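What you see is the complex with one protein chain gone and the rest in place.
And then chain A:
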Amino acid sequence: MAASRAHALTFKIIAECKTTKARVGKINLPHYHVDTPVFMPVGTQGTLKGLAPEQLVELDCKIMLGNTYHLGHRPGPELLEKAGGLHKFMNWDRCLLTDSGGFQMVSLLKLAEIKEEGVKFQSPHDGSEMMLTPEKSIEIQNSIGADIMMQLDDVVHSSTTGTRVEEAMHRTIRWIDRCLAANKHPEKQCLFPIVQGGLDPDLRKRCAEELIKRDVDGYAIGGLSGGEEKSHFWRMVTLSTDILPKDKPRYLMGVGFALDLVVCVALGCDMFDCVFPTRTARFGTALIPGGQINLKNKMFAQDFRPIDENCNCSTCKDYTRAYLHTIVTIEPVASSLVTVHNVAYQLNLMTSIQKSIVDNRFPEFIQNFFEEMYPDGDFPQWAVEALKSVNVRLSE
């Protein structure tokens, strides 16, 4: 093995739940530190939908996502390098994480073809044939300059079965080595491999076991937010966290519904992202304890309460549901106002989870959370089973 290298990331576990696999940790990164479990809002194009970076700081958001596919296209790596990276370009001095661009290739572009060299696709601009290789993905991510980068992985839809899943798993392992070799700034940008393997326990296991041989600072669990059966979903998550080393952060990609967050923290995941809270805000949906409300609905026309009376965000401090009802989906400002709240909701949820783990009352937190979310006691079966696997028995 090579001599000790510089680490862009250090992870320290602060507290562990005595019942579940949940833990509270602190990730130190070149730009800032992150308390885990953490929800990372998605700022696809170098901005979080309508919010100034200062507003995110005031919400105490410590890390957000950028999407390599979008940023590589606009403003492009040249301008980003000239600006000194995305942090400076967008005026955000806390942490950033970028994906590899592969997921967008496969989900947005119909003509993408995956070969050993990389993902071949037709440029959406001029129709020319282009190739996103592991090296190219890292090159763009190096220009963006995020604290955490993701390897290019071979993504298959979670409903895919058979040899294609196995091929993708093996290719993902081959590509992590190419990505690691291509990283020009390992001292200031760390790189996470991604556990793939579809819904096949054996493939997942083999993938994770192979990846943990690499000298990396953290791991992602991928390919699990595509609408698969939840009973498969949680089993793949818990199987992965069982294999991944305890002393490194685990990032469950694309997961961010409140229920999933609570369950997957119990299964040992530390980092999450999801476009849902910010996307849904633009359609007037606000997240509240126990679920969500669509402010467009006539029932809020004369509801003079804030979105959530217990929320401390600027939107809940200043605005009523009734006023928001008059502007959601009409005035752009409504997007920003509801987005502020939804981000606050996600971050507050994670802070409450952290606190309950530190205070050693996470199981009670889970019980209360479920009672509020499902007052009739009709808890989703998959969640009940998942929690049972980590010794939490929900009482109805």
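Quick notes on this one:
As a convention for this text, a contact is a pair of C-beta atoms (placed from the backbone, for glycine too) under 8 Å apart; a residue touches a chain by one contact, two chains touch by 3 or more; residues count from 1.
Quick note on the criterion: contacts and distances are computed from a predicted model.
Chain not shown in the complex: UniProt lists it as "Queuine tRNA-ribosyltransferase accessory subunit 2", one of "Queuine tRNA-ribosyltransferase accessory subunit 2", "DNA-directed RNA polymerase subunit", "GPI transamidase component PIG-S" or "U6 snRNA-associated Sm-like protein LSm3". Within the whole complex, the absent chain has one touching residue among A:I14, A:A52, A:M131 or A:A181, and that is A:A52. When you scan A:T160, A:S231, A:Q292 or A:S314 for touch with the missing chain, the hit is A:S314.
Here the missing chain is touched by one residue of A:E331, A:E372 or A:E396, and it is A:E331. Between the chain not shown and the residues A:T10, A:N91, A:S107 or A:N312, the one that touches is A:N91. Hidden from this view is one chain, which touches chain A at 45-47, 49-52, 54-55, 70, 74-75, 79, 82-83, 89-91, 301-302, 304, 314-315, 318-320, 322-323, 325-327, 330-333, 335-337, 340.
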